[in-house]
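Have a look at this one.
One chain of protein is taken out of this complex; the other chains stay put.
Note that the chains take the letters A and B in the order they are written out, and that residue 1 is the start of every chain.
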Amino acid sequence: MSNAADMINLLESKFGDRIQIKQGTLEAGAIIANNGLHYDVLKAMIEADEKTGITAITGLDLGDKLGVYYHVHTAKPFFTIKAEVPKADPKIKTVVDIHPGALFHELEVTDLLGVVFVGNELQGHFVLSENWPDGVYPLRKDVDATKVQLVPTPEREANKNAEGRQVKIIIGPQHPALLEPEKFSVTVDGEIVTKVEPRIGYVHRGIEKTAESRSYLKDTYLVERVCGICNPIHAYAFVSTVEKILKPAVPERAEYLRVIALELNRLHSHLLTLGHAGLEIGYETLFQYFWRDREPIMDLIELTSGNRVYGSLITVGGVRRDLNPEHIPKIKSVLEDFRKKMPFYRKLYQEEPTLRLRMKDVGVLTREDALKLSVVGPVARGSGVDMDIRKTQPYSAYDEIPFKQIVYTEGDTWARMNVRMDEVEESINIIEYAVDHLPSGPVRVEVPRSVPEGEAVSSVEAPRGELFYYVKSNGTDMPERVKIRTPTFANIPSFLKTAIGESIADVPSNFVSLDPCFSCTDR
Amino acid sequence: MIDLWLIFRILVFPGFTFILFLTLFCDWVERKLEARIQNRVGPMVAGPGGILQPLADFIKLLTKEDIEPRDTKKLVFRYAPLAAFSIMMFAMCFLPIDGASVISTGGFSGDLIIILAFATIANFLLFMAGWASANPYGTIGSARVLTQFLGYDIPLYLLALTPAFIAGSIQIATIASSFPYILLAPWAFILFIITMQAELEKDPFDVPHSESEVVGGLETEYTGAKLAFLHLTRDVQVVFGSALVVELFLGGPNGPVFFGLDWLFYTLWFVLKLLIVVVISEYITTVVARLRIDQVLTGNWKILLPAALLSLIAAVALATWVYHPFGIGMAVGV
Partner (left out) sequence: MTDTKTWARVKSPWVLHFNSGACNGCDIEIVALLTPKYDVERFGIKLEPSPRHADVLLVTGAVTQQCAERLKRVYDQMPQPKFVVAIGACACSGGVFEGNYNVLGGVDKVLPVSAYIPGCPPRPEAIIDGVVKLLNAINPPKKKKELAEAPKEAPKPEVAPVEEVKQ
């Protein structure tokens, strides 16, 4: 059902007074369901709409209680189920059995806040390091995380071989295939993978906790640095959430400039992945060609924002600098040159025999698995799930700009790469349209330093998928809680599933088709 | 009686020193070609145009600290790289470079088989080098090397024997000076180049060196001088493989001679033809991706081996009924 009112009526008729529904906040509404009712509410929502899934689970410290908020997306409307547990005995029922995609989210809330999900208990640490003491939860308000005494690292089970003829291969943390450190223990039987166990947390810099002790303006710079590749979208998501609480009148011109910055970022990120995929399958020449053609785009980013990677263009109330009209011909000529090169790359991806041999039928993710695991972005769109936040919940100026949503149905690595290839073309179209139809006017409005009490969520389409932010403000100039759910965090569980049963030689190619960004995952 | 002339030929020209510098030169050619195809420039700083880059790499590796992990099989770990390099160099000495090979002036009947056997032994020593390093990546990498070269050796031998059958001789010098067999058996030439790619572990058969899966492959645990010799062995293998193509199919060092300086011009023709083959091989490497191990094995057993057999049968048939009656292709003096 694509109507918020229908879902609310269904829930009210099923649960009556046991739950409270507050409409008008947090998108379609907040459903307060305590005492284990969250499980039944979620189950009812999944049964009513197959596209229901959990976007994120936010844990927060409410004084003597811990809040566990389930952010649920359905076909169009977006709900939040709020549950609370007492701090002294923080036990709550797990929802992993009805929705496997909630696995990582629950583990993270356990690790950082100490909530125990009955049925999905965490052994050791998930995101925190091994020498972090037990029982100290960084996100709780009463914990000063910088004054924590670290324990000595427990004995590592060095390369313990699995049973029988199975061998455990460790990929990472230092590995030529991965740009970033994460550890994947892959158990193989001969050449076939039987199990994949990830250990994340190598890039955990504690950004969510730090954001609570810096002002909103400084947080824009901090939150940008979650990930260098998709940095404007992080800044935009944070800013858009704060703007939902503040409600300033953001000028039209600023929205269009934001779209240009975001789409330039999407271009460079997709070209990065398309080239990196070549490196993984031993196709160095493809990598060199893609990155050669990515350089003019980096020049454009530098032209519009002043820096190759961290433009810091987007801020609360608009953008920080205007687009110089003299730059517009340069932008159009670079994009035009690039558009001429697209047929060559498209032909390469469609017809080159060795590339097809390596990418076709590798890492197949079926549509039901994609929906059950709540994967996002090109991974979902490569498996036939038409979920593009720019279309389903348009933000910024996207509702005024025409573009196509790209969906492929094969579900293999090749399909995902083609989704990105087509999105590159669409991005070029969007930027050209935005540059041609740029409205005039100011680019920024003044906003107050302190943000009134409130909370808001925001979903945007990062190059890797849906990026989700939840911000709670308490009237001061520092946020109370910032929750970030990144697309790779949602996509990694799908890799754990698709790698099984395939050859170990396919693991790099399968993995890079997810476009993993671990600095996003760990924050 | 010390034959100083023989010692000079073995150590300096056209023996050890010459082959060493030829190897470094071919390495430079490969790197520059790969760089230019990828729209880059390649090594530029070490010497004019970067030509001293492979030499700098080699010397630098010799000066690095030599680390021996505790759990390696010491004897094999220490000496396998050097042994592999020595055998490859020895095999190179059988090839006529300046019109006559180093070991014995005209070669001897059967030296084709011997040098192919030496190449196989060198590959086997490389496998043992990886197996002796107590590292899971080394083990997997060397297992892949073994699977690949053992499989591709069979079509290699069959295709190498194709010109031998047409010539009616298994003496390299004889085959080289009879006829450029690329004209009589062009299909064997193409198949031989592909099989050579697999033997030399270059793309698309680059599996044992695939960095994203096995990190460094069989070389992962090696440092310093041993790594230098592993790299050199691989480079000498490339030169050896290309030289074999030159000798068997392109007529070896034979070509027009001027001013009676036959050793100079034979060497020049040899090097020129060698460079052509190296360029073709590197070009193929650069423009394709890497196949998976199971695709490599399928390619061998289901495609290349039957093709090699057919090629041999076709060559023998053509030789018996077409070439020899017209007197072409037969070895001189057989």
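Rule of thumb we're sticking to: a residue touches a chain if its C-beta (ideal position, glycine included) is under 8 Å from a C-beta of that chain, and two chains touch if they have at least 3 such contacts.
Note that the structure is a prediction, hence the values are computed from the model and not measured.
Enquirer: For the full complex, which residue in A:Gln288, A:Ser305 or A:Ser396 touches the chain that was left out?
Expert: Missing-chain contact among the listed residues: A:Gln288.
Enquirer: Going by the contact rule already stated, which one of A:Gly228, A:Pro353, A:Gly441 or A:Gly475 would touch the omitted chain in the full complex?
Expert: Missing-chain contact among the listed residues: A:Gly228.
Enquirer: Could I get the residues of subunit B that touch the absent chain, sorted low to high?
Expert: Looking at subunit B, the ones touching the missing chain are residues 31, 35, 38-46, 50, 52-53, 55-60, 63-67, 137, 211, 215-216, 219-224, 227.
Enquirer: For the chain that got dropped from the picture, name the residues of subunit A it touches.
Expert: 128-132, 138, 145-146, 148, 150, 153, 173-176, 179-181, 201-207, 209-210, 221-222, 225-229, 231, 272, 287-288, 291-292, 294-295, 308-310, 517, 519
Here is the rule we use: only the chains that are shown with their structure count from here on.
Enquirer: Compute the distance, rounded to whole Å, between the mean C-alpha positions of subunit A and subunit B.
Expert: That pair's centroid distance is 49 Å.
Enquirer: Can you list the subunit A residues touching subunit B in their complex?
Expert: Subunit A reaches subunit B through residues 159, 167, 169, 175-177, 191, 278-286, 288-289, 292, 352, 354-355, 357-358, 503-508.
Enquirer: For the complex, give me every residue of subunit B touching subunit A.
Expert: For this pair, the touching residues of subunit B are 34, 37-40, 136, 140, 203-204, 206-207, 210-213, 215, 286-295.
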